[in-house]
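Have a look at the structure below, then the notes.
With one protein chain withheld, the remaining protein chains of the complex are depicted in position.
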């Protein structure tokens, strides 16, 4: 593996899933592979799970890890080309990437979209420029279009809990007070289909995701209908892709509650976290024994470790 | 030791003090004990000594250490239960604790009180919820009710400098411009009594601490009388416990100065730091040869290392 930005960077998902299993059984089995290698984790945005789990994954492989809130610890970064830099941005991403690539063997980057200009966001300027100018492998820690370390952890989790070869997985939109990226649902849709699951996506009209990511998933506007016979319910809010970055609906009828869960095939409840309780999901559901959100988060170490190992193999 | 939140988590203080001595003589003697174990240090508030000394203690034991300013690096944490999370808090402490417990073998947390609602503060919501939901041992890096790593370091320091079996130790309130927690004096009062010292606490009326912590300590409202024959003067400001969180006095007559120190039995001067010079204590006193504040701070590595080692033994 050279970079880890989209599902297309995965050559063989089955192998990665087997590797995930082996990693989970013995997290320290590859402790020497990262010795004297440096992992740089750069955050343009807040992070709890990604920050800690990727750091831990690197340490499990024996890597040195350097973590940086790039805009606060360092200098504000300009991502546009050709501009006269006489405003508030002090450093151009071209230099930042080039320099950090001299200090790190692998760079992980989180760069959320601004949710204003769809075309700009979906070109993933920060990730792409780091790929182009750093000269070292780049791992997405969530961009505008995807959150592949999360999606890989999600699939690892579903594999652990599924009771049939092809489970019915339902990705449901849920209400939120802020406009959120489409990154998590995009990646989840891609990876579920790579894994061969039956994927149904349910959301209010206007919340259709980019079809390049949802591909053959069934779109069902009736949430209750979608939940029927589901084996996994994956809740997540996102802002509109069509009317880009807008909040079109705040209807709490979409909140996942026990009544809706009762329509399912005793489905497991999943969310990438952080989750706003009683808005996305009721306390009752997330605190129930069918909620596997903590185990899902635990698998973030596993997915990061497998990805870093695959990249380290090629360095 | 399972957790380290209050003095009651200590089974055998004498043993811990012997262990502290051994640790100080050879800080790297237990360097293997923490290998491949992860210490997470979470700060809801600023920290210099605790941040660096606990990190160093973990490294001396061979641990991997991950440090996080949780509200800034991650997401703002909701600690109330049952609320609809539609305001500024993005993540519930129940998930934060559950998730971080998946990534860390021991979690240290600093969570200062808000000094508004005494009952809420003294229930130590953050520490208690991390203990309940993380599934791993929790170490207080200072809460509302105590700062036990500081108190343990204080006792280590007094043991090093005392010239009689039962020294007279005086904890004196001193003026300050901001309302501060009662955590340090609470813990100091508890630990001094566990160590068998003669403890006198002196402060203006209205600054009585919670008697559950001061127990049998003598309360003396006359500072000069209290200082007589003292072997150790421990200065500290705190806000009122009775009129909770309020500043009742700013009288600089309470500042520790050379004249007052001359009333003592050539007492050593102590403070947990940071200290506001010429408000809590005059330059003359803190810069005198009787001031042991830096040696006291050095013992923060020792106390943290002993505590982490005791916890690691049980993992």
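Labels for the chains are A and B, by order of writing; each one numbers its residues from 1.
To be clear about the criterion, contacts are C-beta pairs under 8 Å (C-beta built on N, C-alpha and C of every residue); 3 or more make two chains touch, one makes a residue touch a chain.
Keep in mind the model is a prediction, meaning the values are calculated, not measured.
When you scan A:2, A:73, A:117 or A:224 for touch with the missing chain, the hit is A:73.
Here one chain is not drawn; of A:91, A:220 or A:283, the residue touching it is A:91.
Remark: the residues of subunit A touching the chain excluded from display are 36, 38, 40, 64, 66, 68, 70, 72-75, 78, 81-87, 90-92, 95-96, 98-100, 102-104.
Interface with the hidden chain, as seen from subunit B, comprises residues 28, 31, 43, 46-49, 51-53, 55-56, 59-60, 69, 177, 273-279, 283, 293-294, 297-298, 301.
One rule holds in what follows: only the chains that are shown with their structure count from here on.
Put simply, subunit A has to spin 120° for its C-alpha atoms to lie on subunit B, with the angle rounded to a multiple of 5.
Rounded to whole angstrom units, the spacing between the C-alpha centres of subunit A and subunit B is 39.
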